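Every protein chain of the complex appears in place save one, which is left out.
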Amino acid sequence: MRFMVGKAKGHGSTTRRQAITRFVATAALMATTALTGLTFGSTGARAEDEIRIGVIYPLTGAAASTGVELKAAAELAAAMVNKEIAAPEGLTVAAGLPRLKGAKIKLIFGDHQGNPQVGATEAERLITSEKVVALTGAYFSNVTATASQVAERYGVPFLNAESSSASLTQRNFKWFFRTTPHDDLFVTNFFTFLEDMEKKTGKELRTLGLFNENTLWGNETTKLQVRLSDERKFKIAEKIIYPAKTTQMTSEVQRLKAANPAVIMQSSYLGDAILSMKTYKELGFSPSMLLANDAGFNDSEFLKTLGKDGEYIISREVWALDQAERNPLIKKVNDLMRERSGVNFNGNSARSFTGIAVLADALNRAGSTKPEDIRKALQETNIPGSGLIMPWKGIKFDANGQNELGQGIIVQVQGGQYVTVWPTEVATKPIVFPMPAWDKR
Amino acid sequence: MTADILLQVLVSGLLIGLIYALVAVGLTLIFGVMDIVNFAHGEFLMLGMYASFWAFALFHVDPVIALPFTALLLFAVGVIVYQTVIRRVLKAPMLSQIFATFGLMILLRGLAQFFWKPDHRLIPHSLVSGNIALGPVQFGLPQVVAALGAVGVTGALWFFLHRTRLGTALEATAIDREAATLMGIDGQKMFALAWGIGAACAGLAGGLIATFFPIFPEVGSNFILIAFVVVVLGGFGSVTGAFLAGIIVGLIEVLGGFLIGPEYKTAIVLSLLLIVLLVRPKGLMGKA
Partner (left out) sequence: MSNRTVLDPRKALGAVALLAFALLLPLGITDPSRLNFFILILMGAQLGVAWNIVGGYAGQVSLGHAVFYGIGAYTSTMLALSLGLSPWIGMLAGGLLAVVFSLAMGWPCFRLKGHYFAMATIAVAEIVQILVTNSEFLEGAVGLSLPLDRSGLAAMVFLSKLPYYYIILGLLVVTVLVAWAIERSHIGYYFRAIKDEPEAARALGVSLTRYKLIALSVSAFLTAVGGSFYAQKEMFIDPGSVFAGAMSIKIALVAILGGVGTLMGPVLGAVILITIEEYSRTLFGSTGSGTDMIIYAMMIILVAVFSPAGVMGLLQDLRRHLPGAGKTSETR
């Protein structure tokens, strides 16, 4: 192939020494490749009484910080099931796996890098090479979509604990279960909450500014919000879908400012949540209410990074530390988490923890590691709210695998803490409304 | 829509545009001097942000005060990168160079995640914070300081390139490498210098925005596409072109996003790029 790489200089002038260096380099590369290929997928000997569960999270890439947090929570739950850490009495995981003669569960982690194809590849690897008996993950709704499809093909239970896209449980999958409530419920909660607020404050909160990021999640949320504001007679003053990977958000915030809605409903991941708050402040824009859709606004790092500038935002949640006042288990488990990884639980990691707990509960009741038995046991799951660290009524799956007993709460940042302000029966603090202007703080 | 809002939008566009300009001058300088597109340029920005962050977190040095330190550090990083990797692919085809800087990009992100965790960070209390209002127009002080800093650095770079011996030699190398070599200018030294200065510019931009932009290992990927657009629009290798193009891109992006829709803001900028290229295939001020 004489024309190779055209003018790749150096062919004629390559000296023997260079050739040798290159040869060594190739040899090394080839050897690595060959070794890699040989060992790829092979699994070493493993203990008989070890039950392997595959866990797929974004451990590198833009969402790695969240993924690492989820991983820590899942590991804590596994350690409790395995009795490596004493679990507080009354918690579901405290039961361990007596029916499996005290077998231990082992979490095998896969990194999906935020990429749906990698998610599917990892799911397949975990099922076929790592011989996991069940899968959980994947945080991103679109990755959960592909990874759970693989599980469906292989007939392995997939328990999703933290993806909220409503469509995931509308696929008639037999092997898919989801513990968290989905966006349908969350968005409905928003509107019910606003109607409650109107009654309470006597203020009109009918004009909305929709401000959602542009992936699967933000898109579906926007659609639901548009539908519900029609149904409930709210008016959309501005609808913005923005690209999450951005260098500035001034155009977005300017549009919101020009439309001047009473309430902003925002769905953002962490980076853009922080940037948008900075931009609100820069442009001196403060709506009377900022109603955030979890995710970035509830990440442990949101307040750590923003400090005082994060105050007074209101967000939907599935978990809050102040719920410990109502459920002492929450504080105990949170203390253990902080001891191990130095951070408090948040809505995401609390759900991951719960996911592993639910799987362990099903494994124990199945008394077997056969996928079909686990699936049956999952279907029969009936965990009361008192055994969870979630403010839910419990866990019980409907025919589509969706947990019927999940609930959302609404929290507000007050004094550097997320406090529950809605629904009234679980609220711990009154709501601060309207949000104070930036120069009046 | 009122004139006030439009004015505010233009001011915001100008402020961010000046930051783009600073990121892009470093990139265009490297390209001009040795025809290499640096895919890892966004990562230099990321390193600059982390330098500011750690200066603050460990030594309580304000990011504004830490700027000279950030610049020196990133200059060193640029030279090291040149000496260890780039020098070896100077004579390789364009594709291998892309490959090398692309690998560098992933490497720096990986290292950042390895050493500093994937967390998002921000410098909480900075010397500069708060807002100023000029009539109906609001300015965030951190953004204004960053933009002024960008103008200062770009101005200093321009002065260096046109008014000092070393700078003129660098500029000469950028304009015509072979002629410069014949004139007795040490090419290797110039290349290393270009990488040092290029990285320092990106690092300074990082340090300047660290007061209002979240810091995380992948942050460079937010900026790299825009930086490329600015460089191409200005014309590969033209510092003045990059400066002007940075402002244009900032204005168009913010204004276009405001008028047409934020979901299309990047598409608007890219379309502008394509249109300019079709009319002027060498960008606004590219060398022939």
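Structural remarks
The chains carry the letters A and B, assigned in the order they are written, with residues numbered from 1 in each.
Definition applied: contacts are C-beta pairs under 8 Å (C-beta built on N, C-alpha and C of every residue); 3 or more make two chains touch, one makes a residue touch a chain.
Small disclaimer: the values here were computed from a predicted structure and weren't measured.
Considering the full assembly, A:215 is the residue among A:92, A:215, A:229 or A:381 that touches the omitted chain. Only one residue from A:124, A:195 or A:311 touches the chain missing from this view: A:124.
For chain A, the residues in touch with the chain missing from this view are 1-8, 10-11, 14, 16, 19-23, 25-26, 29, 32-33, 36-37, 40-41, 57, 59-60, 64, 67-68, 71, 108-111, 113, 115-118, 120-122, 124-125, 127-129, 142, 145-146, 149, 152-153, 167, 171, 214-216, 218-220, 241, 243.
Seen across the whole complex, the unshown chain contacts chain B at 31, 35, 37, 85, 88-89, 91-100, 102-107, 109-114, 118, 217, 225, 228-229, 232, 236, 263-264, 266-267, 270-271, 273-274, 277-278, 281-283.
Convention: only the chains that are shown with their structure count from here on.
Separating the CA-averaged centres of chain A and chain B is a span of 33 Å.
Chain B contributes residues 1, 5, 8-9, 12-13, 16, 20, 91-93, 110, 113, 117-122, 124-125, 131, 133, 138-140, 142-143, 212-214, 216-219, 221-223, 226, 250, 253-258, 261-263, 265-266 to its touches with chain A in the complex.
Residues of chain A that touch chain B in their complex: 5-10, 60-62, 64-65, 67-68, 214, 240-243, 245-252, 254-255, 257-258, 270-271, 274-275, 278, 281-284, 299, 301, 305-307, 438-439.
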